[in-house]
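The complex is shown incomplete by one protein chain, all other protein chains being positioned as in the whole.
Labels run A and B following the written order; every chain starts at residue 1.
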Amino acid sequence: MNAPVLSVRDLKVEFPTRRGTLTAVDGVSFDIMPGEVLGVVGESGAGKSLTGTAIIGLIEPPGRIAGGELRLAGARIDHLSHQAMRRIRGKRIGMVFQDPLTSLNPLYRIGDQLIETITAHVSLSGAAARRRALALLSEVGIPAPETRIHNYPYQFSGGMRQRVVLALALAAEPELIIADEPTTALDVSVQAQIIALLRKLCRQRGAAVMLITHDMGVIAETADRVAVMYAGRIVEIGPLHDVIKSPLHPYTKGLVGSIPTLDFDNDRLVQIPGAMPRLTAIPGGCPFHPRCAAVFARCVVERPELKPEGRSRVACWLYHDAPAEAVQ
Amino acid sequence: MHEPLASAERLSARLRRWWDSDIAWSYRHSPVAIAASAVALILVLAAVFAPWVAPHNPFDASTLNLMEGFSPPGEPSPVTGRVFLFGTDNQGRDVASAILYGSRVSLTVGFASVAFSVALGVMLGLVSGYLGGRLDGLIMRIADIQLSFPAILIALLVFGVARGLIEPAYHEQAAIGVLIVAIGLSHWAQYARTVRGSTLVERNKDYVLAARVMGRSSFAIMRQHVLPNVIGPVLVIATINLALAIIEEATLSFLGVGVPPTQPSLGTLIRVGQQFLFSGEWWILFYPALALILLALSINLIGDWLRDALNPKLR
Partner (left out) sequence: MTAAPLVRVENLSRTFDVSKPWLNRMTEGLPRRLLVAAENVTFSIDRRETFALVGESGSGKSTVARMTVGLIAPTGGDVVIDGVSMTDRRQAAEQRRLRRRIQMVFQDPYASLNPRWRALDIVAEPIRAFHLADTRAETAAKVGEALTLVGLDPADGGKYPHEFSGGQRQRIAIARALASRPEFIVCDEPTSALDVSVQAQTLNLMRDLQDQFGLAYLFISHNLAVVRHMASRIGVMYLGRLVEIAAAKALFYAPQHPYTRMLLDAVPDLTPSGRQRRPVEGEVPNPVDPPPGCAFHPRCRYATARCRAELPQLIHTPAGAVACHAVAEGRI
């Protein structure tokens, strides 16, 4: 059986402030297999972006990884030095961020940026690197790459820029791509193209993808498995269709129900009362309990852990409310 | 109705919120800010209450005794036996009292000129940034011209022009006013530039558009919506400029074109004291200069703290 490309165990990210220490990511665990697309979905404040940032080692102080293990193909990466992490970033983990405007350096031609990335991680001659860059550009669908390789970022449209960013991320043939809201800043018609492209390229290369987004629709088009995050924790994780068609956790149910669709069946959108709690005021027990319609006594005092239920895992007392749980 | 009780509760709630705010916390945890503001407060209060605090009014000729002149600090005068804390100058004036009264003038000119340049600069910056167009171009070109001259030169220029325009009989009375305008005019461009930049950013924001949809006039929007959001950096610049204005006034007075001799400021005292520095009566220069340094330094340090406290990135 394959070993996971990325293995996260009990990740905790904290921010010390003068009002006390805020825990933004609280005990997150998941695996990503080679070639798999894991969608991490959640609303703002859920901690999904921070999880991605922690994995690539770019948490800005005073924030810090306060606990847990991160393993890339079996080897730990959470305690590496800056230098070592830099070598991994780009070569073994590629990143795609939300804003293509700021992901590319406006002062350099995209060809130079591509070639620089390639030669930094793969030992190729200048000419070979250039050929590789041209091949990448045409793979991501940039027309006439021989001319466009000399262009500056401002000469590209938003969607084209994001394609270049994809090319940059794939340049060194990484094992894992972390994409944080890769399509949010793009037009709707372009979103679909970029998502399809991401899926195709990663399938071809066997690269795993961690797709972080708040847009369930994007996840539904791309992901194999979905992790739903709430208040810094994963509340449900499982195969895509299971989570969307038959969500287990009340939050997931509410989330899926509140997404407007093109069907005319439901006229009024399902709404979850209240809002995601702020980091300074996360409720005790299950963090979702103040907003949950199915809340009972245990939810208020004890925090549920992720436990298997069918093909998914869910952190909810509705499913695991047996007093004597066998310890694994 | 429960109005008075409710408003008292609201006030204490607001005070508590202010005490908990980031700025108040930053102040409480900055020893430099606390020390500097303590020093500045003492100096300012002493100057404000000079007539009651000072041993005597050194500029009232009837209280002076020439025989007490050049009395060293802390030692009894050879003739009358009175002891002066900081000594006396050539005319028998108690240096300590002179500093207190002199600070009054320095601080008045300092605060007033800063207030003048802030008012002028902020107003022009707002109008320039919000209305744009040729008015903006005109104001900014004038600001550019003004910024290319050293402040002292502009102050001298204004002073000279005023001297020419005002009848000699009124020179003394008008001197302080002219000085305030002169120093004020040499600094407004900074505020105008800063405020214009911030205004350009704010005027495209949705809350300004919302006010425009309501049909509010440009002046109402500038005053009520834009101004509170652009005034922050102005406070920092103003605090630091206060120290500069006080020193500028001292410089002008030192050069002889500032305050008239009947209303000496710290600068005048320094000029007077300079003459006697090398003949042994060092205290006539030393103590007024020390007062000026302490005043300017403490205000400057408060300005530094304020700038860091208001900078969201450093928090």
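Definition applied: contacts are C-beta pairs under 8 Å (C-beta built on N, C-alpha and C of every residue); 3 or more make two chains touch, one makes a residue touch a chain.
Everything numeric in this text was worked out from a predicted model, so none of it was measured.
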Which of A:T117, A:Q191 or A:S312 contacts the chain that the document leaves out: A:Q191
From A:M160, A:V209 or A:V314, residue that would touch the chain that is not displayed: A:M160
Residue among A:E139, A:E221 or A:D242 that touches the chain left out of view: A:E221
Sole contact to the chain not displayed, among A:E43, A:E69, A:D99 or A:D242: A:E43
Missing-chain contacts mapped onto chain A: 43-44, 157-160, 187-193, 196, 214-218, 220-221, 241, 244-245, 254-256, 258-262, 264, 267-273, 275-276, 278
Residues of chain B in contact with the chain not shown: 10, 205-207, 209-216, 225, 228-229
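What we mean here is this: only the chains that are shown with their structure count from here on.
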Centroid distance [mean C-alpha coordinates] between chain B and chain A, Å: 54
